[in-house]
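Below are the structure tokens for one structure; questions will follow.
Removed from the display is one protein chain of the complex; every other protein chain stays in position.
The block that comes next holds chain A.
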Amino acid sequence: MTAPLPLISLRSVSRTYRTDGVAVAAVRNVSFDIAQGEIVAVMGPSGSGKSTLMNMIGLLDLPSEGEVHLEGANVAELSEDRRSSLRARSIGFVFQSYNLLARHNAIENVALPLVYGGISRKARLARAEQSLQAVGMLHRAHHFPRQLSGGEQQRVAIARALIASPLIVLADEPTGALDSRTGAEILALFAALNRTGQTIVMITHDPGIATQCRRTIRLHDGELVSDETLVPLLPKRSAVS
């Protein structure tokens, strides 16, 4: 019996930025797989390439070398439009600074990915309500971002990331702008989502948060230095050479 196809597979991925002839290797030769249902913490000092890695997993960026596979497909071989459509349907982004559209209320923000998924307005709003309900923010559906606290905005952002039932939720320091109590609440939300089977990759600086994720990937200077799973869910496969 063959192992199930990993959701995400990185194979010798490097990303080099070139500015004024100076090459900065932000990510170097990184390989790992992420399986369906995992929750992964990505750690490392500032500048170690975490966000760069996340952008490639999220189809916002392409590797300079190596390959990123999403459900077995090499994303570099997809068209730009196809990658955009995949972002709308298969990826849910959560950012440190929430990134809600200031001029739209909570429910419109949550429904936004479905606009690009070609879903009718009625269906969009119905699903946005469900999604807001899931993060406990339905009572703030018609509030604008500036009328919400940081924690509330992040909940709305998570509702937006979840609305299209994505394959994977990518969170770049989702608690970075929040106090520890609110941060813990957000983390609990992610943990609860993961228990329902949602795959999550989360960048964090907080070792306390990382210990709550079963698997932690550490980067240093763009290189993968460790990939530890505390309680193995799946038979461990050699992903790091």
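In this section, a contact is a pair of C-beta atoms (placed from the backbone, for glycine too) under 8 Å apart; a residue touches a chain by one contact, two chains touch by 3 or more; residues count from 1.
What we mean here is this: contacts and distances are computed from a predicted model.
According to its UniProt record, the chain left out of view corresponds to "FtsX-like permease family protein" among "Acetolactate synthase small subunit", "PadR family transcriptional regulator", "Acetyl-CoA C-acetyltransferase" or "FtsX-like permease family protein". Touching the chain that is not shown, out of A:A88, A:A171 or A:L219: A:A88 (per the contact rule at the top).
For the options A:E38, A:D61, A:E152 or A:E173, the residue in contact with the chain missing from this view is A:D61. Checked against the full complex, the candidates A:P63, A:P113 or A:P174 give a single residue touching the omitted chain, namely A:P113.
Chain A residues in contact with the hidden partner, per the touch definition given at the top, are 55, 58, 60-61, 80-81, 84-89, 91, 93, 95, 99, 101, 103-104, 112-113, 115-118, 160, 164.
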